[in-house]
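So that we are looking at the same thing, I have put the structure below in structure tokens.
Every protein chain but one is kept in place in this view of the complex.
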Amino acid sequence: MVQETIISLLQIVIFPGFLFFIIAAFFYEWVDRKFVARLQNRYGPLHTGPLGLLQPFADFLKLLSKEDIIPYAADKLLFSVVPIFMLSLPFTALFCIPIVNSTAPISFEGDLILVIFITTLIVISVFIGAWSSTNRFSTIGGMRACLQMLGYEIPMTIVIAGPAIAAKTLSISKIVQWQTAGFWFILTQPLGFIIVAICFLAELQKIPFDIPKAETEVVAGWLTEFSGKKLALLRLAGDLEFVLAGSIMTSLYLGGPSGFWFMPPFVWFIIKLTVCILILSNLRGLFARFRIDQLMRGVWKYLTPLALLQIILVELIPW
Amino acid sequence: MGLIKWARTKSPWLLHFNSGGCAGCDIEVVAASNPKFDIERFGMLLKGSPRHSDILVLTGPITFQIKDRLERIYNQMPEPKFVIAIGSCPISGGVYRGCYSVHEGADKVVPVDVYVPGCPPKPEAIIDGIIKVLKNYKEATP
Amino acid sequence: MSSIIKIPFGPQHPSFKEPENFMFKVDGEYVVDVTPRIGYAHRGIEKALEDRTYILDLYLVERICGICSQAHTTCYTQAVEEALKVDVPPRAKYIRTIVAELERIHNHYYWLGIVAHEIGFETLFMYTWRDREIVMDLLELLSGNRVQYAMNMIGGVRRDITPEISSEIMKGVKVLGERMEYYKKICSNERTVLTRSVNVGILKTKDAISLCAVGPTLRASNVKRDVRADDPYAAYDEIPFHAVTYDGCDIASRIATRCDEVIESVEIIRYALGHLPTGSIEVIVSRLVPSAEIVSRVEAPRGENMHYLKSNGTDKPERYKVRAPTLANLTALCKMLIGGYIADIPVVIAGIDPCFCCMDRLTFVDVNNDKSWGWKGEKLRRYGIKWYKKQ
Partner (left out) sequence: MSSLFREHRDIIERLKKEIGSESLIGYEIPRPRRIWFSVRKEKLVDAITHLVGEGFVHLSTITGLEGENGLEVIYHLNRKGLEASLKVEVPIKQPVLPTITSIIPGAILYEREVHELLGVVFSGHPNLSPLILPEDWPEGVYPLRKKWTNEEIKKKLLKGS
């Protein structure tokens, strides 16, 4: 009995657990920055560690060691709680994703809904953080985040229900098992995959939709007042969200850790996750920032009807 | 302690502040981030909020009007912070020495770590200035 | 009556711009009234010009603005030469024209990058600024410095164009022309750029004329007025070219105007290099300037640049007035902003390519509460986009 708990403890803390997620977060932030830099015909981080691999880690460590300023007029308690809260959310969601084998550490009927709920919670905590730092721009950043969430949340939820209906289950692990037996949902629901990619871009507040969050080149928005340790945790939370978005896309549409014969399932999961991350950051490099009314109009006029169409298609075509 | 020092020298975030200059140095500071010079290779990012930045890149002669704004910005930056004076204006008032609304030199307002002379200095000189600040920091701390 | 609130838009531009400051009265989403408070860069240049000799003034006039320094020095040297009744050798005139056109290309590439940056199109910003390096290298080859190229001197030009340099310029300029054609194609049919620039910052022809706008901002509102054509100086009377006008009256047509002007400049440089007359490049002039009143006008990349010189026979000017193009466009800018969205403010301001250090003005609006500071320019940009969202 004891030996088993140690293994599961190890599983949670080390391998498909915290340490792995943090390293994955840093690695994929590096991939994202390098890929966008190459798109813009320049090098990107180069001198910290081999090929700049340790750059996100250096940023994180530097921010941890900087002086942590709490604005005089800020709501002290909330202001310091939000970063920790923001960090814990993606972690819990990541545990529902099957990585090593096709059953996740936490897998019960309905963990798909838990993951969706967590993505909404993240935006709520963004708003609380923005509201607690009384800088005028943070409050506006927070309001923008909520307004943007109203936009993309509905089509995303509708479309994510697609694989659940097709696999007749609400647990991600079972959906993955269904896909390993059958075929990947991207073949039958390509439209769903595209819509989820766009919605995750909006949720992560990446370039085409980075209206509320600090823009890439100038940090303002709801991150304005955070500095030092809080900013480090918030940036890490942002990267974890990035990994979470990628892994949800892989497990729902690309069959999670299932692959052909020669490679172990874990390596397959990493390959698919990298492909999804590259798709997301590719979109980041190519578009100008949308005005917010375009975003709302685009989402309500095009994305939501397409999502409904996708669901109808799933109903009509049995497999 | 070595790790913290390594982290601080490997990811210096810049805040650019134009105190009334002729925008010659400002173009060169931004030109340093275009594909030819690309300061992101050293982990440097141009940040907009003083809360997030370590190095204040200062251009232009400090006109009377902008002096208190400069002090406020400097006070809002979190602690291990440095100031680089780019161009001859913040060093000695440059060409505008003797004008009535100009401070002759930034060190009257904020403590300056490195001066980068030139009017305007080339992007290579600006990058070299930032690297020098980091080197001084590395040698100065234990 | 919905509440009219006042928003001070901060004097700080973290990424590149000079400090400028506008007080907007806003009714919900629409800008109702704008009062510019400019003057952060007021270094008292006009007063300083009166204390120095003509030679020292040359260096001060050059540093009024980092980007259009050739325009300012050409205007200054022409004024003093006219007072001295000295005729500059034709080769010097051609060299001045070539450097002026190179500076125009440099300015328009810079401007295109800034507008792309304002609408968030990072990749175009990086690409245009990478290609701008070509013209910066040419200017460095020609004058030794990338930005303040000190080419002009009272009575002529400091450095000559050797055949190697001119072949180098020919090569570089050809590449610049092709790249600009490519960018013009992008800007005129890339959807995200169009949605952020068509019908944004409207300046009708009637307003453009009555508010005395200048330069590409005026020419984009269908007014054919260009100092190089109307009041030719340096070698522009011998070089065939035509002023570019568009009738769109919005940011999209301003982008198109400037793209065409770069292609036009490439032709001018090619023609000038082809017909470069031989001879000396400068004439020795006396230090004392006879008393006269001179108005000298030059077409800077941003618009008509006007200098007024009153000399009194000594070696110091009695009065020297500088009117940079941005001040002329400022009233037109306020006209464009009124009635527009808040979110379009950064793009519209960038549309006239403001160079506030040119205008020598500096002022400051008090901060709303002690903790936060006046909104930075970049915050203006981000705030504009956010406010848009609240529609």
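Worth a mention:
Residue numbering begins at 1 within each chain, and the chains themselves are lettered A, B and C in the order written.
Here is the rule we go by: contacts are C-beta pairs under 8 Å (C-beta built on N, C-alpha and C of every residue); 3 or more make two chains touch, one makes a residue touch a chain.
All figures in this text were calculated on a predicted structure; none of them were measured in a lab.
Across the entire complex, contacts from the unshown chain go to B, C.
Touch with the chain that is not drawn comes from one residue among C:L273, C:L327 or C:V347, which is C:L327. For the chain left out of this panel, the touching residue among C:I55, C:V175, C:V198 or C:C212 is C:C212. For the options C:K25, C:R297 or C:K316, the residue in contact with the chain missing from this view is C:R297.
On the side of chain C, touch with the chain left out of the figure occurs at residues 35-39, 42, 44, 46-48, 51, 82, 209-213, 225, 227, 229-231, 292-293, 295, 297, 304, 306, 308, 310, 318-319, 321, 323, 327-328, 330-332, 360-364.
Within chain B, the residues in touch with the undisplayed chain are 64-65, 98-101.
Convention: only the chains that are shown with their structure count from here on.
Centroid to centroid, with C-alpha atoms defining each point, chain A and chain B lie 35 Å apart.
Centres computed as Cα averages put chain A at a distance of 44 Å from chain C.
Each of the following residues of chain B touches two or more other chains: 34-35, 46-49, 76. Counting partner chains per residue, chain A shows two or more touched chains at residues 40-42, 215, 217-218, 220. Listed in rising order, the residues of chain C touching chain B in the complex are 11-19, 39-45, 47-48, 51, 59-60, 63-67, 69, 110, 126, 129-130, 132-133, 136, 146-148, 355, 357, 362-364, 373-374, 376, 378-379.
Those residues of chain B lying in contact with chain A across their complex are 3-4, 6-8, 10-11, 34-35, 38, 40-43, 45-49, 51-52, 54, 76, 78-80.
Against chain C, in their complex, chain B makes its touches with residues 15-31, 34-36, 46-49, 60-61, 63, 65-66, 69, 72-73, 76, 94-96, 98-102, 119-120, 122.
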